[in-house]
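What you see is the complex with one protein chain gone and the rest in place.
Up next is chain A:
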Amino acid sequence: MTGLKGNGSPPSLPLPRPKSPPEYADLYRKRREMAKVQMLEREIGFLEEELKSIAGLQPASRPCKELAEFVTCNADPLIPVRTKKIRRSCCLWKWLCGASCFNVSSICCCCCQSHLERTRSHDCTTCSCSNPCKGCPTPKCNHCFCCSSRCSNKPTCSWTCCIPKCPSCLTCPSTRCVCNVKCLEGNMCSCCTKSCCNSCLFCY
């Protein structure tokens, strides 16, 4: 056999050397890096613009003042009102209303209406005022379709003042409505009865 030496032993072969895989051009990697760099350079531009504009900015006290004024000038149905100041402003509001408010719907409110009632009858439910009157002691009830706008139970008619009525039945309370059950699982399902309105997922 070829390669055999005179002494009979085969020639030693070089030991195998593992090689790294050939480097392929990763075009997407370069594009990704380029995109990242471009985004950063764009961000640098935006930040430099912002630094220039900051020189002309008003201090924080100005927007704080605007915010405080906005908050104090707007009534809030969720906030308790317990001060005497309301009465003074209400009296002032009523005086102003008496002088000029008749047909100005933007300042129409129940407070105005109570004045108007002295001059002509007016139904509060037709009031188109969208902003609650700042000094009004009897805000219009927006929530109960069962009680009149001049709710005699509580002057501040709200979610908790009236027992909501079943839409299909003018007289029964919602929790035991017997006339508006539409249970999909036939007329009875395992978790509700005929008198159930709310607990069964499929009853509506």
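Keep in mind that, in the parts below, contacts are C-beta pairs under 8 Å (C-beta built on N, C-alpha and C of every residue); 3 or more make two chains touch, one makes a residue touch a chain; residues count from 1.
In the analysis below, contacts and distances are computed from a predicted model.
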Missing subunit (named according to UniProt) among the choices "Radial spoke head protein 9 homolog", "Eukaryotic translation initiation factor 3 subunit K", "Ribosomal RNA-processing protein 40" or "Guanine nucleotide-binding protein subunit beta": "Guanine nucleotide-binding protein subunit beta"
For chain A, the residues touching the chain missing from this view: 26, 29-30, 33-37, 39-44, 46-48, 50-51, 54, 57-68, 70-71, 74-84, 86-87, 90, 137, 139, 142-145, 154-156, 158-160, 164-167, 174-175, 180, 184, 197-204
